[in-house]
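Every protein chain except one is present and positioned as in the full complex.
What follows is subunit A.
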Amino acid sequence: MSMLRAGAFDVSERATTSELIAFETESGTPVVQLSGDWGRAIRPPSAAHVADTLDVGGQSRVVVDGAALDNAHPRVAAFVHALGDALTQDNVSLDTRDLPDDISALIALASPTPAAPERPRRPGLLARVGRRAGAQASVARNTANLVGQAMALTPALVSGRAQTRWRDFVELVRETGAASLPVVTVVNILIGAVLGFIGAVQLQTFGAGMYLADLVGIASAREMAAIMTAFIMAGRIGATFAAHLATMESNEEIDALRMIGVSPFEFLALPRLAALSLMMPLLFLYGATLAIAGGMIVAHIVLGTPPVAFVERLQDAMSLSEFVIGFVKSIAFGVLIALTSCYIGLNAGRNAAEVGRAATRTVVVCIIGIISIDAVAALCTNALGI
């Protein structure tokens, strides 16, 4: 008598399955007969499926019989073990008989699966909201802590008394400054040129092509050069710093620093902060100049404005304050990128995925931060009328 409900296996499986497994009863006890060559089966039955479809009929015992097996393939052992586990959950015990010795030995080696531990109850909505808020508060506290540390240590850094290696600082300056020049060059020239094109087309319709210098110059110096350079640095340097520090954290290198009495912040974050806040404004000046040059080239090509006329117009249109605004913002962007990347890097989890996540989070947080700082700065300068 078959213990399988009709349609238990789909058609494609039945052909192979029926040769491997059969169900019988002996004086009321269900018997699972295993047979054939399991090693060559395309899809042998899975234990969970058999346990579900097997009609135990109220018995507390099921027997697995291996007398008809062609060979001792380890697949059989996995099946019997898993079937035993599945039946145990329904308080049915599994006995084996006539299994090949190798299979019995393997099964004996496998330890029984302990009962699944009770899942901790999901906390209520209020508790979850509270915990999330608490976590945010701790981020805010840590951030304040970080900014405070940075400010407190600045005098030590400036006077050269900070616990940091000058060689690292010089290397960081090279990495953030000189090594960033190519990408800063390309992006800023192109941004200036794009501004030039948009402005040229619009201003020409009013016959005000002359004023292209005003548009490109002010937009580049006040906004575009600073923001684009900051974006580049967030992606190029912020992500590198975060991934580097996160990897150090997962290698216990940070712990090793603490153990020799060195503050990881002072040793790692401070030189990065100094390098970035020093290089960002310089890169901005360089970028703004190139952006204006890009606009000038477009003005010459599209409007036929001679470069000399463009520069003369620039001198009239721009005041030093345009550059000062961009310059000051760049310093703020540099501080933001350095602190964000170091904070996220030093607080990353200890595995490979966390390192990547730290890099991504740094870039995202920096971009949001850069735009926010820029918006606040725009409001302030507007209110002050500069």
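By definition in this document, a contact is a pair of C-beta atoms (placed from the backbone, for glycine too) under 8 Å apart; a residue touches a chain by one contact, two chains touch by 3 or more; residues count from 1.
Methods note: contacts and distances are computed from a predicted model.
Novice: Considering only the chain that is not displayed, what protein name does its UniProt record carry among "Polyamine ABC transporter ATP-binding protein", "Spore germination protein", "Response regulator" or "Beta-ketoacyl-[acyl-carrier-protein] synthase family protein"?
Specialist: From the choices "Polyamine ABC transporter ATP-binding protein", "Spore germination protein", "Response regulator" or "Beta-ketoacyl-[acyl-carrier-protein] synthase family protein", the unshown chain carries the UniProt name "Polyamine ABC transporter ATP-binding protein".
Novice: Which of these touches the unseen chain: A:Ser27, A:Asn91 or A:Ser111?
Specialist: Touches the omitted chain: A:Ser111.
Novice: Of the listed residues A:Ala352, A:Ile368 or A:Ile386, which contacts the missing chain in the full complex?
Specialist: Only one listed residue reaches the unshown chain, and that is A:Ala352.
Novice: May I ask you to list the residues on subunit A that touch the chain which is not drawn?
Specialist: 42-49, 74-75, 77-79, 81-82, 85, 102, 105-106, 109-114, 116, 350-353
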